[in-house]
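Just one protein chain is left out here, and the rest sit where they should.
Then we have subunit A:
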Amino acid sequence: MSRFKDEVLQEALELVKLYPEARSATIPLCHLAQSVDGYLAPDAIEHIAELTSTTPAEVHGTASFYDMIQLHPVGRYVVGVCTNIACMLQGGYELLEAVEETMGASVGETSEDSLFTVEEVECIALCDRAPCLHVNYRYFGPLDEEGVKRLKSDLIEGRLEDEVPSHGVISRIKRSAPELIPLEEIDELRLVEDEQRSSRMAQKGGGDA
């Protein structure tokens, strides 16, 4: 739906510059596109392909490998309910049912108000608080039907605004890369280290004998 524009385009160009090969910026760029649209739009795929000197098919191929990159429009909140063993034993399926009913969307679908998309997910490593779910990768649990309703009203009424940004926004802290170390320096460093290691080995060997 949208290509990168203005500041986002600047950010995209910066991301590309971070890597020795433009191609390496594919996934960060997918996230960037998602932070704008909430999902990875076909136009964005095309633009990413241009920026990384690849083709839309390759970007699509890469993006489709990752569950956290959505290729179709999703709601403002993507709710992923875990139904793996620990959660299942604690009532994961009941939780899923409650979520489907409360949010107004069944698994894989988006509610009519375009607020919620429901997913069934594998273990999200929150077994100590089973049954659990995540909303835009922010974890909640243990939850029952009441909890889900409360969660919904908290989300809608903005009480979780700071904690759960809309889908696609994954980090509000801008990362920067350290200065590149020239390859020669790395080689030199390695030589020194190798030498140290071999002298250490020689000493150790001598001690043993």
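Structural remarks
Here is the rule we go by: contacts are C-beta pairs under 8 Å (C-beta built on N, C-alpha and C of every residue); 3 or more make two chains touch, one makes a residue touch a chain; residues count from 1.
We take it that contacts and distances are computed from a predicted model.
A single chain of the complex does not appear, and UniProt lists its protein name as "NADH-quinone oxidoreductase", one of "Sugar ABC transporter permease", "3-isopropylmalate dehydratase large subunit", "Cytochrome c-type biogenesis protein CcsB" or "NADH-quinone oxidoreductase". Of A:Gln10, A:Ser64 or A:Ser153, it is A:Ser64 that touches the chain left out of the display. The set of subunit A residues touching the chain not shown comprises 42, 45-46, 49, 54-62, 64-65, 71.
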